[in-house]
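Dropping the structure in here first, questions after.
Moving on to chain A:
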Amino acid sequence: MVPDLSKLENIFESNPKEPGSLIAVLQDIQKEFRYLPVAALKETARILRVPLSTVYSASTFYKAFSLTPRGEKVIRVCKGTACHIKGADLILEQLESGLGIKAGETTPDLKYTIEVVNCVGACAMAPVMIVNDKYHGNVRCDRVLRLVKKD
Partner candidate 1 sequence: MLLAVIRRQGIDIPALCHHEAIEPTGNCRLCTVEITRENWGGWKKYVTSCLYPVEEGLIVNTHSEPVMQIRRTILDLQLANCPNAELIQELAAEYGIHETSYEKQPEGDNCIMCYACTRICEVLGCSAISPVNRGHDKVISGPFGEAPPDCIGCLACAQICPTDVIPWSDKDGVRTIWDKKFDLVACKKCGKTIITREFADFLIERRKLPREYFNICDDCKRQELADKMGGIISQAEEAAL
Partner candidate 2 sequence: MKFRFEVIPSLCIGCRTCELACAFTHSRDKKPGRSRIYPIAYADDKYVPVVCLQCDDAACAKSCMFDAIHRNEETGAMEIDQERCVKCMACVAACPYGCALVDDIHDEIVKCDLCEGTPACVQFCPTKALVYRRL
């Protein structure tokens, strides 16, 4: 899959072309492509006049960025404190065995990505899982896979 880099133009238009825009531009690219294509990062370095190494460094420092394509459905399992003591590990285990991938990985058909996040701020409903942007609270480990496949 070759990313359509013509979409980059809008992103560069809507941000000031200066080094200070680096994080904002990377966020926009991540949103547009669901990951950071190498070619897009090289273009970012050129347009914002930031060393490529810095662009790569930022891409690996912040968790919001991914250098490999993410799945259509990004399943984020919250591992905040409340979720941890209420069994977030079980949910993750169900997902990992059910989808056959580990946290941080994407299924080969690019359908699912499992991610672990450090607290999404819905602790009162722990344990919490987010499928794309949809929050699921009080998730039971025996319902995890059904929830994922349903949405």
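How were these candidates chosen? In short, all candidates are chains of the complex that A comes from, given by their letters.
In this text, a contact is a pair of C-beta atoms (placed from the backbone, for glycine too) under 8 Å apart; a residue touches a chain by one contact, two chains touch by 3 or more; residues count from 1.
What you see is a predicted model; the values in this text were computed from it and never measured.
A.B. asks: Any copy counts here: identify which of 1 or 2 touches chain A within this complex.
C.D. replies: Candidate 1 is the one in contact with chain A.
A.B. asks: Mind listing the chain A positions that touch candidate 1 in their complex?
C.D. replies: Listed in rising order, the residues are 38, 41, 51-57, 60-61, 67.
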